[in-house]
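Could you have a look at this structure, given as structure tokens, before my questions?
Of the protein chains in this complex, one is absent; all others appear in place.
Chain IDs A, B and C follow the sequence of writing; residue 1 opens each chain.
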Amino acid sequence: MERVTRFGVSLDSELLDRFDKFVKRKGYANRSKAIESIIRDYLIQSEWEMEEKEVAGTITMVYNHEKTDLVDILTDIQHQHRDLVVSSMHVHLDEHNCLEVLATRGKSSDIREIADKLICTKGVKHGKLIITTTGH
Amino acid sequence: MERVTRFGVSLDSELLDRFDKFVKRKGYANRSKAIESIIRDYLIQSEWEMEEKEVAGTITMVYNHEKTDLVDILTDIQHQHRDLVVSSMHVHLDEHNCLEVLATRGKSSDIREIADKLICTKGVKHGKLIITTTGH
Amino acid sequence: MERVTRFGVSLDSELLDRFDKFVKRKGYANRSKAIESIIRDYLIQSEWEMEEKEVAGTITMVYNHEKTDLVDILTDIQHQHRDLVVSSMHVHLDEHNCLEVLATRGKSSDIREIADKLICTKGVKHGKLIITTTGH
Partner (left out) sequence: MERVTRFGVSLDSELLDRFDKFVKRKGYANRSKAIESIIRDYLIQSEWEMEEKEVAGTITMVYNHEKTDLVDILTDIQHQHRDLVVSSMHVHLDEHNCLEVLATRGKSSDIREIADKLICTKGVKHGKLIITTTGH
């Protein structure tokens, strides 16, 4: 039988307001159910990220390609880690902005590391790593 | 000044154990801080997903291409929504498994819808949508 | 000094008419200059294709994804040769037609072989292999 533990959480009130709207919008029975769902989702990601075995992953970035040296820096980082970066796809969103997504495979901690480097590069507006299974 | 609200949460005990390990591993001060962080991250994604203005997004999937009709079904769904799907990139992970990532742009709710259709297709082992800004 | 050899060529008259228009349109001085130019271009491709050392290449295909089993067959061929096919990119041209381009690397003769297999698959409307240098 499933055992349940009850504990207290302190949250910024303004954030809690936004979260309550999210809980309602998504149709969760209550806050606990919503928190359970997103924790479960987070742990899966996090546990994949700790795996020692080979994983696959995608790194999504949006950036302004006109920013001085930005494209060069991002390309350099990828070339240094070309054993991890299989290929990348680039979409020209508008005159200034690019959507770039990298397909990667390798040890999870290594992919995490290159993702952090890329996403933290000054000028990258948004970046996100998805670690996934290689399907085995 | 930041106001804080305290409330109770009920969680499956086994999940809470795993979560506590995650909290420790990531170096959060306590459960509340960790929950605050992941809720914040989740809301950003969720609020982008509700945007009426144009967004960009990537959909990452892993699947076994030998599964009967699976590739056909996934290709059909993408063609029906080719106004949203700019292009896709495909990596052959091994004899059986594919990593596919789609670059999409359009109304957030529309991208959410096609992502759900693709990810829920029988045979898709893991799928994940990232909604991001077009950079404006 | 450059030596020149003169020889006779027999060509289908209708094809020669079209070729003469091409020669004029492209601004070549005469037929010989045009033939020299395209032979030179062809030999470069052909000599790259004979290389024993590693080359890079792209395979461009247009096909109707609704054709029974076609997507499956093309995906199977690629998976069997996944040591050569780095990744592929897919654009949904319209409801029926796909543009797919594969990035490949490996021995030239092996890439030639998989290109022939793919391009000759029934239902592929047009296919073309470009062999290029890896830049060394």
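Criterion: contacts are C-beta pairs under 8 Å (C-beta built on N, C-alpha and C of every residue); 3 or more make two chains touch, one makes a residue touch a chain.
As the structure is a prediction and not an experimental result, all values here were calculated from the model.
The hidden chain makes contact, of the residues A:21, A:90 or A:125, with A:90.
Remark: the omitted chain is touched by one listed residue; of A:46, A:60, A:78 or A:132 this is A:78.
In the full complex, subunit C touches the hidden chain at residues 2-16, 18-19, 22, 25-26, 31-32, 35-36, 38-40, 42-43, 46-47, 50, 56, 58, 60, 62-64, 86-87, 89, 91, 93-94, 96-99, 101, 103, 105, 125-126, 128, 130, 132-136. What subunit A contributes to its contact with the hidden chain is residues 65-66, 71-72, 75-76, 78-80, 82, 85-96, 98. For subunit B, the residues touching the chain absent from view are 86-87, 89, 103.
Just so it is clear, only the chains that are shown with their structure count from here on.
For subunit B, the chain whose average C-alpha position is most distant is C. In this assembly, the C-alpha centroid of subunit A lies 9 Å from the C-alpha centroid of subunit B.
Counting partner chains per residue, subunit A has residues 86-87, 89, 103 touching two or more of them.
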